[in-house]
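In this view, the complex is presented without one of its protein chains, the others remaining in place.
Letters are used for the chains, namely A and B, taken in the order the chains are written, and counting of residues starts over at 1 for each.
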Amino acid sequence: MKKFLATLLAAAMVFSLAACGGKSEGGSGGESSGAESGESQGGESESTEPSGGDGGDSSEMVSDLPALSESELANATLKKQVVIGLNKDLVTLDPYASNNVEVSLLLRMTHSHLVKQDPRTYELQPDLATDWEVTDEYIDFTIRDDAKFHNGDPVTIEDIIYSFDVMKENSYTSSKVSFIDHIEKIDDTHIRMHLAKNNQDALRILAYFNVCIVSEKESKADEANGRGIGSGPYKVAEWELGSHTLLERFDDYFGEKPLTESFLMKTQPEDSARVISIENGETDICIAPPAQEVEHIASSDKSMVMAVTANKLVYIAINQNGNHKALADKKVRQAIAHAINRENIIIAAKDGKAKLANTVISPKTAYYNPDQEAMEYDPELAKQLLSETDFADGFEMTISFIDGTTYKTIAQLFQADLAAIGITVKVDPKDNSSMKTLMAEEKHEAIIYNWGPTPGEGPDITFRSLFMGGSGSNRQILNDEWVNETIEAAAVETDEAKRQDLYYQLQEWMIDNAGFLPMYYEILYMGVNKNLHNFNIEPSEQHTFTYCYVTE
Amino acid sequence: MEENKVLDEVKEVAEDTAKEVKDAAENAAAEVAEAAEKTAEEIKDTADVPASEQDGKAAPEYVLEIDDLYVEYDTEDALVKAVNGLNLKLRHGETVGLVGETGAGKTTTALSILRLVPDPPGVIKSGSIKVEGQNVMELSEAAMQEIRGNDVAMIFQDPMTALNPVFTVGEQIAETIRLHTDCTKDEADEKAGDMLEVVGIPRARGNEFPHQFSGGMKQRVVIAIALACNPKLLIADEPTTALDVTIQAQVLDIMRGLKDQFNTSMIMITHDLGIVAETCDSVAIIYAGRIVEYGTLVDVFKHTLHPYTEGLFNSLPNIHNRTAKLKPIKGLMCDPSNLPVGCPFADRCNYVTDACKEKLPEQRYVSDTHYVCCTAYDDPNFRLERSKENG
Partner (left out) sequence: MWRFILKRLIMLIPVLFGVALIVYFIMDLTPGDPAVIIAGEDATPEQREAIREELGLNDPFIVRYGRYMFNLFRGDMGRSMLSKVDVFPTYFQKLPASLALAFGSIIVALLLSIPLGVLSATHQNTWVDTLCTIIGMLGMSMPNFWLGMMLIIAFSNKLGWFPSGGFDGLKSLILPSITEGVFLLALIMRNTRSSMLDVIRQDYIVTAKAKGVNRRGIIWHHAFRNALIPIITVAGMNFAYVLCGPVLTETVFSWPGVGRLVYDGITKTDTQLVTGCLILSCMFVSVINLVVDIIYAFVDPRIKAQYSK
């Protein structure tokens, strides 16, 4: 009897604990709702101001913390070290070795570029190049003579030429700098960049975070991490893989001296722990908190929330050129597009904290068409469309994605929505590397993925990467002659109105083709110390921390 | 004819060999005993004054008095009545043999004296046990710990498992000494070495571990531990059962020697009547948790009273008649969880009557020293077969 009671009691306790366990959204194993799958691809050029394309969301959200005035600064004590909690580890110091967003956070502080952009206005500004002159065949740059690498060496023309040579070879950067033919040294402070093809967004490309200048000497001396030595306002004092990176102010920097002495970037892969860190005041900035935890950050007395409608577009791509006969049929794809209830997806996967996408590019991209409409949720229409095809009886298909809570939820809703019109969907979660291999081999049927262009960038890189035949990021495996020609034409078109028209046509074509189904634009959150100043949250996640500071 | 001749020859040779072995063993034992004696003399000079010579107080007559002891084991399956109204008295210097089959209650009785009966499930239901006049039932656990190893010591049946494998032999002896006397570690180690020599083990081997000793030597160590503090009462629970015959002889000699020197009383629990004959002054035959016959050695061996005792003697093989069949006692010991109302030996007894099954026979003194619990003796003329032979 005693034994029976004891067993019963124990069982009851175990069940009750197991039931209330597993609360944390992030679970374990490094999920994060922020940059869930891989990298945001970089974009280029065009300086169109971010228009009111966010639809009024930004009015409630704080996305910009202004700088203090002169007098305020004089009276304030600044924290010597600002601590940033990263959600993903900085895997390498080599700027040419990845396109990962977190590397951009580092590179903006440690490396210099030919030109740079103002973080708020995206206005082009001199960096290593003090002046430039653009023609159709070449661009002339005047290079400053007082730039120094962190090892004390001066930045020379040879270093610049070497850097671009390496970029042309390297897989992560080669497509971006493909518009450059070669660089000619005119003299010690002048270079001529000969263009292989004309590109309107050339200067924007040169401001891209990993199109940066490295030291030829260091790069050759240490193949692994020599390129981590840059000429930016901060130098890498310590880097421990999987743990942290320490940046210290570089006193010989040629430009404006930042106010914070050092930045400590800590790798905190577990979402809830990272959020607690910012609430405790252990960190000053919390990257990518999960949407559900944002309220906690706001309610703490040490921290606050910043938010902005992100550049990141989550989409479903359907492989229209693969072995799957049904998916090659445009009407089938359109039926699928109408069958999906995207509002449900936003509620279920993002807790309502996302913006319904209306076109195939994000609002911050130039030539974004605010009036374009994506396919509406209309299951009746979907059924009807499907019945007009050869596949009216339904068929099977697989949707693949990198395993994580958000994408899994989307996949499951996709499965349910399509089941309603007679299509059986198999949900196929994959780990990071298997997914990349699948996409590289173009063996997928449908995928959930994301695309996040760079600040102020123009549409060329986006359209070229996503929709150009043969591009590595073209997930629909689309190769349409008209599309290819139009992209090329738009790239070189100088007339604004004509250019806009071409890009609007492309957007409409894409929606109609229903191979690229936009789901939603993410809302990007960030947790910050209440006393943080002079920082704005960048919708493409490529934030610039260089000139921010925290008062005590 | 031939066969008999060969047999006779073999018999002769066997007897001669047996005699030689016995002589050799005795010689060896004698030598050991001599050496032991010497050391023992030294120890004796520093030993405690025997209780019977304490000045002033009148020493208790008996070193041990067990009165009407009832011990049960209350297990989940059954209530096992191990000891049922046992009485026993022991004087100083006296050795009593407690003889009985497996399951008779011998070990339980012994454990009860030291209150070592595992509790649960064992329970001492009633009765008193007085050691040197003090009722151990009333003592606190702390007081019991003082008695154990000090006034009353016990040695167990299986020497192979009786010693702690992770401590040296010397440490285990010294532990007893340090527990009960006031001496430093070095003094205790010294005395431990002395005890080893007393039992015939070289002093230097005190630093070795039990697994490095043979069975006989281990048992000697156990004896050394038991006698280290010069107890008044030594309880030996089948000390030689696990040893072979030659070693048996040695160990018994040592025990006898020490017992004589220190005037230790001893309860020798055994089922071997030969050992009883060699070492004991009196005999108690135990059956189903009671003493069914008690007397001096001569009383019980020569003037056997109880049918069970007779059965025990009869079941010994006859060295003079090799071809005779063994005569075991028929049947098995009764189930202690299911004892009958009358005499527990009734269904195995050759002399059973109806009266036996009705009630438990009571203690009946046949002489000053000899009593029996048997209904048959209601008839004063009743004699066993064996007694008739012996007269």
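Assume a residue touches a chain if its C-beta (ideal position, glycine included) is under 8 Å from a C-beta of that chain, and two chains touch if they have at least 3 such contacts.
Since we're looking at a predicted model, the values are computed, not measured.
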| item | value |
| --- | --- |
| Options B:S126, B:N164 or B:N338, residue touching the unrepresented chain | B:N164 |
| Touching residue (missing chain; options A:A273, A:A298, A:A420 or A:V492) | A:A273 |
| Residue among B:E26, B:E101, B:E175 or B:E190 that touches the chain left out of view | B:E175 |
| For chain A, residues in touch with the removed chain | 2, 6, 9-10, 13-14, 17-18, 21-24, 27-30, 38-39, 41, 89, 91-92, 94, 97-99, 171-172, 174-175, 223-225, 240-244, 266-270, 272-274, 276-277, 279-280, 282, 431-434, 436-437, 439-440, 465, 471-473 |
| Residues from chain B at the interface with the omitted partner, ascending | 114, 116, 141-142, 144-150, 153-154, 156, 158, 161-166, 175-176, 179-180, 209, 211-212, 222, 225 |
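Please note the rule applied: only the chains that are shown with their structure count from here on.
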| item | value |
| --- | --- |
| Where chain A and chain B are represented by their mean Cα positions, the distance between them in whole Å | 90 |
